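Excerpt of the complex: some chains, original placement.
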Amino acid sequence: MKSSVIVFPGSNCDRDIAVALEKLQFKNSMVWHKETELPKSDLIVVPGGFSYGDYLRSGAIAAKSNILSEVINAGKKGSLILGICNGFQILIECKLLKGALLRNSGLKFISRNIFVKVQSTTNSFFNKYSKNEVLKLNIAHNEGNYFTDKKHLEELENNQLIPIKYCDEKGNINLKNNPNGSINNIAGIFNKDKNILGMMPHPERMVDKILSGEDGLPLFMSLMN
Amino acid sequence: MSITKGQIESHGLKLDEYNKIKDLLGRDTNLLELGIFSAMWNEHCSYKSSKIHLKKLPTKNNIVIQGPGENAGVIDIGDDDAIVFKIESHNHPSFIEPYQGAATGVGGILRDVFTMGARPIALMNSIHFGSPNHKKTQHLLSGVVSGIGGYGNSVGIPTVGGETKFNSTYNENILVNAMAIGHVNKNKIFYSKAKGINKPVVYVGSKTGRDGIHGATMASAEFDENSDQKKPTVQVGDPFTEKLLLEACLELMKDNSIISIQDMGAAGLTSSSIEMASKGKLGIELNLDKIPCRENNMSPYEMMLSESQERMLIILDDKKEKEAKKIFDKWDLDFVVIGKTTDTNRLILNFQNKKVADIPISALADEAPLYERKWLKPKITKNKIESKDFKKIKTKEALLKILSSPDHSNKDWITDQYDQVVMCDTVQKSGGDSAVIRIHNKNKAIAVSVDSSANYCKADPKSGGKQIVCENWRNLISVGAKPLAITNCLNFGSPEKPKIMGEFVECVNGIKEACEFLNFPVVSGNVSFYNETNSKSIFPTPVIGGVGVIDNLNKILSMKTKKVGNLILIIGKTFGHLFQSAFLRENFAINDGPPPEINLTNEKNNGLAVLKLIKEKLILSAHDVSSGGILVALAEMSMTSKLGLKIFEPKRVPSSNEYFFAEDQGRYLLEIDKNNLKKIEAILKKNNIFFDIVAEVQNDIFEIEKSFSIKVNDLYNNNNQWYHKFNAIN
Amino acid sequence: MKFSVTVTLKKDVLDPQGKVVSQTLRNMGIDNLNQVRQGKFFEIDLKEQDQSKAESQVKQMCEKLLVNQIIEDFKINKI
């Protein structure tokens, strides 16, 4: 399996995701944002961080870069694309995913381990999990408060386009366990064809027992199927 | 135009200091030169009041690669790996504008570390605020915390720990000390000493604006009601540019094109260029027309004294200019040759085809005044308070009072604003005795802890100085690390007051004694004087940042208890010393009396014995006993694991409060498997270590035999409220 | 030629910042507050003499970068 990680000025989880991918034997290449061509890859990752300092709107400036038009083309052709945290924000800004990521409802940067519940496994990213499984993942963001209009929200809910929702340790999905005010506790969404995933939690931070767990590993294993 | 008395004073120079300048130059200065002298000769850059005392500190041993005198200290942790670290204060700017002050403090210390070729791997901080009841405290706390997070998160360096304390002594003068830790191959370290003549001097990073002009002078002047007028000197940080600068510098450092490199910190272009020349015993000539400026019509004075952030000065191999520029272009950063090294030993500045300053480097650096300030030996209170009353308060009540106090409350409200795990090497986050960071791709780690105890230091500066080094040492050992070296940030009032100077001298003496005894050298540091407002100075607050090494990841320990039925041992004797304790402060508002005594021999023996047990894999969890005594330490272990403890009645001490809350030093709590008790006893006895069994791990309930019991969850709830309530939007 | 651009969230888009600011102001004792909405402000300085040309340029900047039209509206003013 071949993967590409797109690097922007200000990306800072690019090394972390590369380590995770390589641990699972992906042949990974780092692609600088000024490039105009993508190497042939089975998976494209837009990593977390603060591309362009999160200035203007997080993800907005990165969405204008050279390489992004290639990513958009690949996405439209059905390539697998994973946007994590800032990567999710970038995918939203370049309209590969619909909706908006607003300031966290508490107006503070939040970084901690949270729980998400797997809503659907019939896709390329979560097929190694079981439905309703509760995962411990880490979040670290200022703008993870997902918002979209009613119609789109219904579309997301009805077509299993929300793979993970914030919950508590036992899997209860409620307002109390919503860290950022995200509508319907959404932690990640797919596009219609489920080849593009944007998620706020960082699966790459959970692939090592000695750190805080391995709940992110199956996501990368799913992608190898 | 000659310099007036008013100009001299407004530059923070004394008249006799200006006369010395005149003698050195053989003439009056112009205003630009006066500005340059004032920046170099002020306390912050020249260490004129502290230098003779700092010289006493031990700074060398077989693991020290670079001690004080460079941008940061460097130690050897084996296999070509070296750790670069330093702590620095940003107190005054943070009081004026907490977000930007704290943010730029983090930015500055990161540059000190990556200037040396190291990739920063962790950030720590020590922050002190006034009383929670003071009107400014909440605003300052939330601003400082989001500033620290805002900068570190964006650059992508995990903030893994620190300490937060409250005391009315900081009401009008908070402390914000930031520490950065980096990793470098020990054969690829970069230094600031210039070498070679006619080498290009290159300016890289952000453009120069009018920010922070005279920041260094501000840091060396005490506050008064007019401080508000100093506002425009606030610097705004740009963590995005810092990240680019970090990556660009590390990329350039892969080959050998850099001769020397120095960040532009306090006093900006002035101190960086002079320091490089002075260390290399060279001259430097700059063309100020070349300086990349953010605003139009900036004067040479403004350019030389600006403290715009995210800038560096590099002396480059003359053949490597093109390649180097390419790298900075890639990262969209300015890269401009602004001058060259010379053999004149002078600083020469040209602007619009005129020479605007010409000063011998030695006059600025070596001839800076050095003072042996008058100091008074601090009086140590020996008075003992009537101790009958201490028995009156119920142990449980006292415990909950301490656990729910600002200083002892759970700090999640703070640490949730810091990305603690970016870079994916944080093995242990904040909340434990030390943070633990894995060396990337290796089976080893470093431990880091930051500590201070201003109350102890106020009561007895010398013993307080010793204590804080010991506590730091203990914190490193408690996670399984071998302590290696420290950095320190000495926050004090005005050195011109003999009483304050006395506190400083004695604290340094204490630090020296402990560091020498423990073979725990000082490799870098910072002194922050003039922490006073309207002549009221803060408590003496030395902050120690220590680093240790763990040579195998499976030896890392935490304070989290592991299994029901296991025993908790205490190492070290409990005498019942309650003066200066959290128990007296939180329950009786008593702040008198001497701090606990430090016995360096016991400290060392106990620590080494604990390390030995850890090495033999006989310890399952560990926690040092510090503020709050045994009972608070046990409660912390319980809350971390959510397992309860059955604590045994004390046998030897007069009252149970004295036993449970005493802050006697050199003690550790260790969780062990019952089956190993014999083996452990044998080792401890052989090494003459005092120990006792204090508790047994059980489910849910935290209790003292025949005294009280409480659910661990209730302990946690008491411990976890204060910050949320204090910072609730109200 | 200088322009100001104000960018505001569309009416039916949640405004977490405005919400918290309103709440805080109310807690500070301002009890006749209906609501606060927070947006962005830009000051754009162009080397351009022709006003209509400049204006259309600013509009383009808004549409292409400064504004996320899915959630935001904008207004341009010459200053």
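Which chain is which? They are A, B and C, in the order written, and residues in each are numbered from 1.
Everything below uses one rule, namely that a contact is a pair of C-beta atoms (placed from the backbone, for glycine too) under 8 Å apart; a residue touches a chain by one contact, two chains touch by 3 or more.
Remember, predicted model here, so these are calculated numbers, not experimental data.
A single copy of each protein chain is placed in view; the full complex in the file contains them as A x1, B x1, C x2.
FYI, only the chains that are shown with their structure count from here on.
Taking each chain's centre as the average of its CA atoms, subunit A and subunit B sit 36 Å apart.
For the pair subunit A and subunit C, the distance between mean C-alpha positions equals 29 Å. Look at where the CA atoms of subunit B average out and do the same for subunit C: the two points lie 41 Å apart. Shared contact sites, meaning residues of subunit A that touch two or more other chains, are absent.
Shared interface positions of subunit C, i.e. residues touching 2 or more other chains, are given as 20.
Against subunit B, the residues of subunit A that register as touching in their complex are 9-10, 12-13, 15-16, 19-20, 49-50, 52-55, 108-112, 138, 140, 204-205, 208, 210-212. The touching residues of subunit A, when paired with subunit C in their complex, are 56-57, 60-61, 64, 93, 99-100, 102-107, 145, 147, 149, 181.
Taken in their complex, subunit C has these residues touching subunit A: 12-17, 19-20, 64-66, 68, 70-71.
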